[in-house]
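Before I ask anything, let me first share the structure, which is written out below as structure tokens.
Coming up: chain A.
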Amino acid sequence: MPGTETPMTDTEAAMPFHREPRGGLMVALRATLKRDLVLLLRRRSEVLNPLVFFALVITLFPIGISPDPELLATIAPGLLWVAALLAALLSLDSLFRGDYDDGSLEQLLLTPQPLAALGLAKVAVHWLLTGLPLALMAPVLGIMLSLPAGSYGILALSLALGTASLSLIGAIGAALTVGLSRGGVLLSLLVLPLYIPVLIFGAGAVQAAILGDGVAAHLAILGALLAVTLMFAPWAIAASLRISING
Partner candidate 1 sequence: MPLRLQARELACERDDRRLFEDLDLDIRAGEIVRVEGPNGSGKTTLLKILSGQLADYRGELFWNGVPMRRVRGDFLASLLYLGHAPGIKAALTPLENLAWYQALADEPGDEAARLAALEGVGLAGFEDLPTGQLSAGQQRRVALARLDLTPRPLWVLDEPFTAIDRDGVAALEARLVAHARSGGCVLVTTHHELRATDELRRIRLGGGGDDARH
Partner candidate 2 sequence: MAFASFNEFLAMGGHGPYVWTSWAVTAALLGGIVIHARSERRQLLRNLQRRARRERRLAGGRAPVSHQRGGHVDDT
């Protein structure tokens, strides 16, 4: 111990500015959710671009392969899933980029609240404004690919569940690359291999629905994947953000 004072054991001692924490984590979480929602809604193009991209990619396939409805129907589940996955990927780079550039991320690291929880709030907003709209839009594109009837609900549901995992896993990559000036392509390289299990079970669920098999198992596994990513990803995101900001 430097200095002459005896070490203080009671850290709550009379500090002039000290106050007991009040609203705590919930206040901070709610404010972060609200702020990110407002931010994204003010820059509507960032919400719309992935959706337009999704529609565009789906348009390319009939042109590139064949307009034959039967052929399209067989590959539709995979196509829809891959295109949605790429669209979700497209929006990832901006997840932390803005906060990194203007210094808010630094401030986020310095709140007494756990960074993992605040990061999770940001990911939740990302999913709400990319994953969920993609899931809702997919059935419309499914019609254009002559997706067999009876699988539309499962398509939307599996995408909604799956994109939540995708947002979480992708956020790890986004956090790792946010400090790099050209992190976009690298981000895809890091994140896409990790997306494969979600793709397998997501597209599998739609296929099972078309074949008339039970989809419960697929959806259960998608849910399990989400649970596992929910458990691990926030910590990885927090650790990655600290690395990106301070090295």
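Details
As a working rule, contacts are C-beta pairs under 8 Å (C-beta built on N, C-alpha and C of every residue); 3 or more make two chains touch, one makes a residue touch a chain; residues count from 1.
Behind the choice of candidates: all candidates are chains of the complex that A comes from, given by their letters.
Because the structure is predicted, anything quoted here is derived from the model rather than measured.
Candidate 1 is the one, among 1 or 2, that touches chain A in this complex. Taken in their complex, chain A has these residues touching candidate 1: 1-3, 5-9, 11-18, 21-24, 27-28, 30-32, 35, 38-39, 42-43, 98, 101-104, 106-113, 245-247.
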